[in-house]
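Other chains of the complex are left out, but the ones given are in their true place.
Order as written gives the chain letters A, B, C and D; numbering starts at 1 within each chain.
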Amino acid sequence: MQEEFVFSGFGGQGVMFLGQLLAYAAMDEGLEVTWIPSYGPEMRGGTAHCTVVIADQPIGSPIVRNPKTAVVFNLPSFEKYESLVKPDGLIAINSALIEDKCTRTDINALEVPATSLAEEVGSVRVANIVMLGALLTALPVIPIERVKAALEGHLPKHRRNLLEINFSALARGAEYVNAMG
Amino acid sequence: MPVDKDVGVNDTMAKQMLKGNIAIAEAALRAGLEAYFGYPITPQTELLEHLSKRMVDEGRVFLQAESEVAAINMVYGAASTGARVMTSSSSPGISLMQEGMSYIAGSELPVVIVDVMRGGPGLGNILPAQGDYFQVTRSAGHGDFHPIVLAPASVQEAIDFTVLAFDLAEKYRHMVIIAADGQIGQMMEPAELPEMKPINKVRPDWALTGANGRGKRIITSIYLSGEEMETFNQKIQDRLVEIKLNEQRWAELYTDDCVLLVIGYGTAGRIARSAVEAAREKGLKVGLLRPQTLYPFPDDRISELADYTEGCLVVEMNAGQMVDDVRLAVGGQIPVSFYGRMGGIVPLPDEILEAIEDTYEKLTIHTPK
Amino acid sequence: MARGTIIIDQDRCKGCGLCPEVCPKQIIVMEETLLNAKGYHPAVLADPDGECTGCAICAVICPDICITVFREIPDKKRAPAPA
Amino acid sequence: MTIQAPEGMELIYSRPESLAEMHTHYCPGCTHGIAHRLLGEALDELGMRERTILVAPVGCSVFAYNYFDTDACEAAHGRAPAMATGVKRTRPDNIVVTYQGDGDLAAIGTAEIIHAAARGEQITTIFINNAIYGMTGGQMAPTTLPGQKTRSSPDGRDVEIAGFPIRMSEVLATLPGAAYIVRRSMHDVKNIRKAKKAIITALKVQEAGLGFSMVELLSSCPTNWGIQPNEALQWIEEHMVPYYPLEDYKVIEAVKNL
């Protein structure tokens, strides 16, 4: 088993943390996992992305040119990764910010208005967590409970107060996908 | 260019997700690092940042120098007092350290230098590369010497090699370079850290501590007369022979029956592993040798394997540097091919697989003859 | 005081919020509902009453040279109307 | 991109010609952008664009060579004054400008700036002091204030360990070859205007061959300071200006007659 995820969005949309969270959860699940970031020249703004590979075998490359799954939070990311996803792969789209639709027919598209759903649970800043809830519901490689545990374990101390809203965000994302049927 | 700001370390020795740079920093600290001097440069900076907090908290010496030139000379000074000392940088910064490194070699001081290589030449970019293989193995400064060079391929190995680096440095009174690349520095993987060690207060018998009730000690790299300088050079060469004898390290896979031997180190070696696995799945008799020491290069094992292998494929993230060492090791016994990506591009398993298939095909065409 | 106006390049704007702070007439606002290609909410001129004086203070603070400033041509400067 | 003036209006302000149209990679509200604009305007006003050779540094402004519509080169970290020396000595009729950050100029490049000033090298330096290493993600600079938290002084700069910040204008003013050394700030409109005047004077000093000229500009780094752009400007005023006074540190007699 080897799963590959690219998370991509503007700096500040929390894609790095999102990837790390998934990585923590995978580690706790006893799997091999790698996380690796990549940035543009901008310090803030610009597009950043990270890649997470999860496997039950030692992982060779932590970088993948054609990921199985891409999770995109803004238009430039969508434009970049739509064509790169492996056939039969998945592209998860933050449809609150990306109006374009996926035109490829050989991959699955998961549209989640993550930013709007996050606003619903209380803060646009948890759009990334909403998306993770949605993603792991559509593609259940890791139990969402693991992510919750990882949040508990790895959220920096001064952010512990945000635990509850993160849990709600996970739930909202899951719920959204479940509701889609 | 931004760095991840939220990657900490737990006190625990259990497995945790660790970024390579931070893993090296923390491993050095736990190995009893007494002093660190460095200068920020991507993709190595988290190493310095981590130590800026941890060393101070542990009451040890951390100083951000005004430049890499200053940093290596601070290391030179601290090493002269017998302290466990380290610096870290990336390619351009390592170039600036060449003179200081040569002085350290000429003064036989045990220091550890971490080079998290990036794309070059010049300012280049901050992507992972191995373009400085020659610089670290061949000429880490002017004059006849070679540092010991360790090349980790995973975060765990980065940790283990950091601990090993200090031991080797002190065992041989020799400089050790940990040659990582941007990928090792930037990626996170689960890994285990070593136990915390206090700093060693016992000073070796050559260390500068003040000539208190004993004769004076001198640390210098000058030998004005050619005869003395040659004797000193011979001493270094003898030590290098000893190091070559004792310290060649590598990992290997499927080498008992391989027709084609793939050789790669660090990130390239790690990725080659996936390609080799894939090739085996396709039924190709391919093996892998991943040098863990670039100096001493695992000549002996490679030359041994060359006896019952039909060809070699060297994979590097550069225009072909270690491939010279492989050629020297096999000494014309078997053909040596090369697959390289440059400029910060990391080769992917499928590209390497393709290179393997290409090479393999040519080999098996030749074999029947 | 002379009447003026500005044009803010919405694509260049990084939504830093400095120009609204300095405009003496307080007629620049950050448009939270817009998001430009770079992912920022750009500044826009909200000057229904034509208060802008063309003083260019906004342009002086803008780090991204998004703002072009115009001012009414004073009468003395205007070319005499043909005929 | 030329913008049509609305009916009955005339153009008061638009992008200087010396700047390329390209968007910058700077963070929102970063005053590097303001400094670029001021230098661009100064070159325009003095008609120097076609004669200028810019020497970009390593730092957030590494791509300055893209943003100016002049000939330009990119120096190694800290070595812009040396590179500029090589340029100026072989092209004495060109206007040579280095643009450098505080890590670049006040740390690794200390020797090069001091000796360029000491030699009275006929170049102009725009020195962006933002009290931090911006590009590498916010480490302590030689100019970081006491107690200031950075990625490499996480508990605040401890002067016992790292010493007090260096005031480069004051240091360079001691050198005979320096003709014009002033410090300005970009934290508000009034100061930005003063900064531009200083840049114009500095370029005139070079034109007249009077010696080395430098304008130090207090600058913001909202990203690495971890605050909003407008708060960052306030922080300059409240914390940086007291430690880095906005003064003329050296103005030789001949400059006053320019």
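Here are some notes:
The working rule: a contact is a pair of C-beta atoms (placed from the backbone, for glycine too) under 8 Å apart; a residue touches a chain by one contact, two chains touch by 3 or more.
Since the structure is predicted, the reported quantities are computational estimates derived from the model, not experimental observations.
The assembly described by this file has a subunit formula of A x2, B x2, C x2, D x2.
Following the convention adopted for this analysis, only the chains that are shown with their structure count from here on.
Our note on geometry: chain B versus chain C, Cα centroid distance of 56 Å, whole angstroms.
Centres computed as Cα averages put chain C at a distance of 27 Å from chain D.
For the pair chain A and chain D, the distance between C-alpha centroids works out to 40 Å. Within chain C, contacts with two or more other chains are made by residues 14, 38, 40. For chain A, the set of residues touching two or more other chains reads 40-46. Those residues of chain A whose C-beta lies close enough to touch chain D in the complex are 40-46.
Residue ranges on chain D touching chain A, taken from their complex, read 25-28, 60, 63, 134-135, 137, 222-224. For chain B in complex with chain D, the touching residues are 1-3, 5, 39-42, 45, 48-49, 52-53, 56, 62-64, 66-69, 92, 122-123.
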